[in-house]
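The other protein chains are all here in position, but one chain of the complex has been omitted.
Chain naming follows the written order as A and B, and within any one chain the residues start at number 1.
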Amino acid sequence: MHDLLDKVVLDEGRRNVGRVDGVVLELRPGAAPVVSAFEIGGRVWARRLHGRIARWAVAFGRRWPALGNGVTRFAMRDVRTIGITVSVKRDGRPTPALAWENWLREHVISRIPGA
Amino acid sequence: MKRCRRVIGWITLPLLIACGGNDPSAQVERAGSWAATTRELAIERRVGAIGRAYTSDMLDAGRREVQKVAQSLKPSDLPETLRARVPAAVGRLDSVIASTASAVQRGDAVALGAAAADANALGDTLRILRAALRVK
Partner (left out) sequence: MKRILDLTLGIVTSIGGFLEAGSIITAVQAGAVFGYKLLWTIALGTLGLMLLVEQSGRLAAVTGRTVGDALRERFGINFFIIPLVTGLLVSFLVLASEIGGVSLALQMATGISFQWWAMPVAFAGWFLLWKGNFGVVEKGSSLLGLVTIVFIVAALKLHPDWGRVGAGLLPTSPDHDGPRYWYLAVSIIGASISPYLYMFYSSGAVEDGWGTDDLSTNKATAVIGMSFGGVLSAAVLIIAALVFLPRGIQVDRYEQAGLLLPPVLGHTGFVLFLASLGIACFGATTEITLAMAYLLAQGLGWDWSENAKPKQNARFSLMYTVTILLAGVVMAAGIDPLKLTNFSMMLTAASLPVTVIPMFVLMNDEALVGEHRNRWFSNAALGVLSIVTIVVLFSAVPLQILGGS
């Protein structure tokens, strides 16, 4: 698990998707829990910080849903390699993790000359 | 929330004490520094080493700072023997800065030279007064 957390995630096109903000554990009866997926999102790492901060993050996401980034989940079977970075087999561009990046690029940054 | 307010109070109280409690010797030292600054401004302006805008701005700033010193010096803070001399010196400094400023405006090199000398003398006076205050 600690091999995974906080590492940079690259998609199939070697594009930067974000960082592993949290992991999803699958609880199996009679066996050790196993990491079934990992997640990317502000809400996710807020949860790791402190309960109260996490609640603010969720409330923030609910009040301004457009501003929140949503949670992007990658199952462990989507993972190609784990090294200094984590490579996944999917395309990161349509995921919520890059929603803000894409939106800003189209609607704000590109409008400014010289971008 | 109440605890927040108390903490803020604890922090600001010493800050207020520190800012309010300016001892007169430090204030006189500040005035002396501005006398020296005025002298230097007059000297450098006279030879054209520094710009006119800069000199005027600095002299304006100097007057404001010296007036602040004058206002903060309360007679009760000063020992009796200096109670008249210190404010008088600070007051004279204010007028010297003012006449330096007008000399700069007129471009009057002679007046600038005189102003530098006045400021120099005042600087010495203030230095002596400061030493006297620190002894008390």
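Quick note on the criterion: contacts are C-beta pairs under 8 Å (C-beta built on N, C-alpha and C of every residue); 3 or more make two chains touch, one makes a residue touch a chain.
Every value quoted in this text rests on a predicted model; they were computed, and no experiment measured them.
*Asks:* Tell me which of A:34, A:59, A:75 or A:104 is the one touching the absent chain.
*Replies:* Candidates A:34, A:59, A:75 or A:104; residue touching the omitted chain: A:104.
*Asks:* Who touches the missing chain here, B:65, B:94 or B:108?
*Replies:* From the options B:65, B:94 or B:108, the contact with the absent chain belongs to B:65.
*Asks:* Considering the whole complex rather than only what is displayed, give the residues of chain A touching the chain that is not shown.
*Replies:* Chain A touches the chain not shown through residues 5-9, 16-19, 21, 40, 45, 48-49, 84, 100-102, 104-105, 108-110, 112, 114-115.
*Asks:* For review purposes, identify every residue of chain B that touches the missing chain, sorted by number.
*Replies:* Residue positions of chain B that touch the missing chain: 14-15, 18, 29-30, 32-37, 39-41, 44, 47-54, 56-58, 61, 65, 123, 127.
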